[in-house]
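A single protein chain has been omitted from the complex, and every remaining protein chain is retained in its original position.
Take a look at chain A:
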Amino acid sequence: MKPAMRRLLILLAVLASLALLCVVAVVALNTRGEDPLPADMAAAPVTPSAAQVERGRYLALAGNCAGCHTTRGGAAYAGGVGIETPFGTVFSSNLTPDPQAGIGSWNAAHFWRAMHNGRSKDGRLLYPAFPYPNFTRVTREDSDALFAYLRSVAPAPTPNLAHQLRFPYDTQAALAVWRALSFTPGGFVADPARPAEWNRGAYLVEGLGHCIACHGTRNVLGATEEKLGLSGGLIPVENWYAPSLTSKREAGVADWDPRDIVALLKTGTSARGSVMGPMADVVFRSTQYLDEADLHAMAVYLKALPASEAATAGGAPIRRDARVMERGGKIYDQRCAYCHGDVGQGALGAYPPLAGNRAVLMASTANLIQVVRHGGFLPATAGNPRPYGMPPFNQALDDDEVAAVLTFVRGSWGNDAPAVGGREMLRR
């Protein structure tokens, strides 16, 4: 054999071994931390207590399972909601006890493996649109209660829809590599240095609440960056910005009275601010149903988040086009002042002030544009059953007019935030 040929063979052998090693590593990383399924499935206990079912019902609300697993007006937990991601659309699955379409043939160990390890009953890896990187922190006891509750809902024969993902994201191999890089199963680890209430809040916020799914930063692979925490993120495709919960310039609550945080999550509104967009959905479907003790624990945890101060504005004074300001001011007087007041002072308990409102002044203008275009009501909750609302202006105002009125609002009555430009208006 010629030396060149021998060298080539050695090189190929090395490459093949490396590839094999990678495959072994990916497989190993994908199965770590998995409990073996019980050998005798039939023997697994299946008679939950009424208290366990009720506990599961509550936990399903805490995790807002219906937010993704129930279509508008559709059968509860029958799946079929399309979750749009930068990689394509993932469809939520049927969680009802229907034996074919749902999870009627599952047992609690299968359900635990899905929650804790992100693997389906048939062994398929699950897409992290199902937030198992958070749910892996949920205890076995809570997972079993959730499963017991889901066994109790009405079976729905709605078949699951195939995901519509682009290559290579539609392959299990790509998902396996993603998981090897981005997912580590592991339970919630309490911090003994912190009070029990803080730990309860951490368990809810970091686990079932999966707040980081919106309030966190995602890397290019779409994985949430744990180390950056709840420092805010633009929700992909939806184009709502989930503000930072660690910054007092955005939605940080370090200086809030915990009662106001509880009120916001319970009723959708508080003395310090109110919810809109996707967070209105979270209050409407999830947090309004949580008990005061859990909400207070979440408040304690959120108040204690480490502050991440974004660079203060400062520097060169902000320049605004006088013509745009004049145009925006006219639109404001015609369309906005009736509710928000002639100097952005708002109306007590009804319409938020715009002067000095950090939701108006935030660096991201995504939410302002959404609100002006689409309007909306605060969520109707037991504590705020007859909310006030704002009309959609996308029929009445074109992009330039929305940009002008927002530039005016961000630059008037002591507000001093940069103008809204055409580029921001292109996002839909």
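Observations on the structure shown:
The rule is simple: a residue touches a chain if its C-beta (ideal position, glycine included) is under 8 Å from a C-beta of that chain, and two chains touch if they have at least 3 such contacts; residues count from 1.
Throughout what follows, contacts and distances are computed from a predicted model.
Comparing "Multisubunit potassium/proton antiporter, PhaF subunit", "DRTGG domain-containing protein", "C-type cytochrome" or "ABC transporter permease" against the UniProt entry of the hidden chain yields the protein name "C-type cytochrome".
Note that of A:A254, A:M325 or A:C339, the residue touching the chain absent from this view is A:C339.
Interface note: of A:M390, A:A403 or A:A417, the residue touching the hidden chain in the full complex is A:M390. Residue positions on chain A in contact with the hidden chain: 71-74, 280-281, 284, 335, 338-339, 341, 343-348, 350-351, 353, 355-356, 374-380, 385-396, 413-414, in rising order.
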